[in-house]
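One chain of protein is taken out of this complex; the other chains stay put.
To keep things simple, chains are lettered A, B and C as they appear, and every chain counts its residues starting from 1.
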Amino acid sequence: MLINFKNYRESTGKNALTIARIAEKVSDELGVVISVAPTFIDAVKVKESVSIPVYAQHVDPVGYGSYTGHVTMENLKEYSIDGVIINHSERNVMVKDIEFAVKKARDLGMKSMVCSSTPSISGSVAVFNPDYIAIEPPELIGGDVSVSVARPEIITESVNIVKKISPETQVLCGAGVKTGSDVRKAIELGSSGILVASGVIKARDVEKAISDLANALR
Amino acid sequence: MLINFKNYRESTGKNALTIARIAEKVSDELGVVISVAPTFIDAVKVKESVSIPVYAQHVDPVGYGSYTGHVTMENLKEYSIDGVIINHSERNVMVKDIEFAVKKARDLGMKSMVCSSTPSISGSVAVFNPDYIAIEPPELIGGDVSVSVARPEIITESVNIVKKISPETQVLCGAGVKTGSDVRKAIELGSSGILVASGVIKARDVEKAISDLANALR
Amino acid sequence: MLINFKNYRESTGKNALTIARIAEKVSDELGVVISVAPTFIDAVKVKESVSIPVYAQHVDPVGYGSYTGHVTMENLKEYSIDGVIINHSERNVMVKDIEFAVKKARDLGMKSMVCSSTPSISGSVAVFNPDYIAIEPPELIGGDVSVSVARPEIITESVNIVKKISPETQVLCGAGVKTGSDVRKAIELGSSGILVASGVIKARDVEKAISDLANALR
Partner (left out) sequence: MLINFKNYRESTGKNALTIARIAEKVSDELGVVISVAPTFIDAVKVKESVSIPVYAQHVDPVGYGSYTGHVTMENLKEYSIDGVIINHSERNVMVKDIEFAVKKARDLGMKSMVCSSTPSISGSVAVFNPDYIAIEPPELIGGDVSVSVARPEIITESVNIVKKISPETQVLCGAGVKTGSDVRKAIELGSSGILVASGVIKARDVEKAISDLANALR
C-alpha cells in the first residue's frame, strides 16, 4: 500500500509529516507495509521523521551533472529514499525514460513503481521488470469509484499479462480506491496491494481511512 | 550573487550543506549577499542549515492540487524558501508559465529570477517585472569564458532594454563567470550581480572561488 | 482576419479546400483580406488551390537537418506558405522558440502571428516585433462569448502595451468571435482584425459566417 501525497494542501509541508506519522502508526499496529510518496520538497523531511518506506513521486532521466531543476535518483539515494513512482498519469514519461528509471532504481537498490492505465501498457512496462506496476485508469483518478469495481477486467488482464512477462512484478490497484471493500475486490482480482491518494488525503478522518484500507489488505 | 548547485555530485546531499555553509561564511565576512540554489531534494535541508537566501532551481506552473511529481511555490513557501529560478536554459518553460511564476512569487513574497539568453528575451521577460533577470547564453554555460568578456554587448543591450521596460528589475550576468575580473567586467557593463554554477562548484578551492567573486562584487 | 482550421473534421482533407475556396470567394467579393490556417498535412494542397494567404498552425524551432517529425519554416517556404501561427494556446512554446520563429519568419519574408492570453504576455511577445499578436484567453476559446464582449479590458490593455513596445505590430482579437457585432466591438477596442476557428468552421452556413465577419471588418 502506497499513499501518493500529490501536491494537496492537506499533505504538504507540516501536513506531510502528520500524515506520514499516522501511516507509520497504522503500519506498526496492523503489521501492514504502508509506504508514502510526499513531494520532492517534503521528501527528505518525511524520510527523516518516519521509518516506513518513502517514495519520490517522479524522477528525471538524468544522473549527476549540469542539470538545473531536475530530480536524480542519485540525489534521492543520498537520503536513503526507498523508491520512485514512474510514469504517473499526471507525469507521464517516454518509454526510454521508464527503462532508464527502472534500471537505475535496481542498480541503486531502490524500488520502482511504474504506473499504467491499460492492460497493454501494463504488459509493455512489465518488460522492464519493475518491482511494482500500479494500474490507474486516468478517468477514475480522484473519483469515488474504484477501478476494481468499475473496470475489474483492467486489473485481471493486467495481472495476467504481467505474470507472463515479468512474474516477480507485483500489480497494485489504484484510482478511486476508498473503502476496505474496494481493496478486497482488488485483491480478489489478483493485485497485491493498492496505490491511493485522495481516498486517504481528503478523508475526513485520515487515520480511519488508512486503517480501513490496511485492515482489508491483511 | 547566486550559486546554482545544479545536480553536480559536488553540490548535492551532504555536499550541498557544506557549500551552502561556505557561502554563508563568506557572505558574513565580506558583507555581500550570496544566495544558493540547491536541488529540490536538498532545498529544505539547506534552508534549515544556513541564514543566506535559498532559491529553488525551477517551479511548475501549478498550485495545490492533484499534481504528482510537480513543485509548487506554495510548498516552497511552507519552508520559507526565498525565491525561484525560472526558465533556466536547462529547464526552459513556456511564456505563460513565466508569467504565472513571476506573479505567484510576488504574491507569496518570494523573489523571482528569470533566465534569458538574448537581449530580446531579456526584454520579453522584463514585461513580467521579475526581481532579477540573469543573462546566460547557453553556448557559454559551463565553459571557461565569461559572457561579460566573450559577448559584452549581450549584457549591455539586455541592461538597456530591461531598464526601459522594467526599471526595478536587476540584471545578473551568468554563464562562464569564473574570476573576479569577469565580475568587475560584468558590473562595468551595467549588471548588478552574477549567477554562477560550475565556476564555484567545480573549483579546486570552493571557498577561495566564492571569496574572489564576492570580493569583486563589493 | 485569419481562419484557424485546427483539426476539425469539417475543415481537414477535402473540407479544407472547400472552406478555403469559400474564404477566397468572400475575400474577393468584399475586398477584405481573409487568411486561412489549415493543418500541416493540408497546407500545400490549400496553398495550391487558392490565392488568399495561407498560414501554418505551428512551426518547430529548427531548420534543415536531422529532425524527424518536425515542421520547419524552410520547408513551408518551399511552397510559398505565407505565414505561421506561433504559441497558440493549444500548442504553447517556450519563449526562446517564439524569438526563433518570429525572427526566422522575418528573414524568410513570411508573416508571424503570435498568440497571447493576457496583456502581459501580449507585451512580452511584442518585444520580438511579430506582424500580429492574437489575443485568445483560453477559457473563451471554442465558446459562444467573444473576448471583446466578455473581457474587453484584455483587448484594450493588450493594444496599449503592444503600441508602446512594438507600434507596427497589429493586434487581433480571438476566442469566441462569432458575430459581426463581436467584430465591431473588437475594432472599437483597438484591434485590427480577428482570429476565428469554430465560429466559422462549425457554423451551419460557413459562407454566411465568413461574410458576416468580413462585412463587419470593412
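Assume a contact is a pair of C-beta atoms (placed from the backbone, for glycine too) under 8 Å apart; a residue touches a chain by one contact, two chains touch by 3 or more.
Keep in mind that what you see is a predicted model, and the values were worked out from it rather than measured.
Displayed chains that the missing chain touches over the full complex: A, C (touch as defined at the top). Among A:V93, A:I135 or A:A216, only A:V93 touches the chain that is left out of the view. When the whole complex is considered, the residue among C:E74, C:D144, C:E168 or C:D205 that touches the unshown chain is C:E74.
Listed residues A:S80, A:S120 or A:S181: the one in touch with the omitted chain is A:S120.
The omitted chain makes contact with chain A at the following residues, 87, 92-96, 98-99, 117-118, 120-121, 123-125, 127-128, 161, 165. Think of the hidden chain as still there; on chain C it touches residues 4, 6-9, 12-14, 37, 39-45, 56-58, 62-72, 74-76, 78-79, 81, 85, 88-91, 141-142, 197-198.
Here is the rule we go by: only the chains that are shown with their structure count from here on.
Interchain contacts link the chains end to end along an open line, per the touch definition above. A straight line joining the Cα centres of chain A and chain B is 34 Å long. A straight line joining the Cα centres of chain B and chain C is 36 Å long. Rounded to whole angstrom units, the spacing between the C-alpha centres of chain A and chain C is 43.
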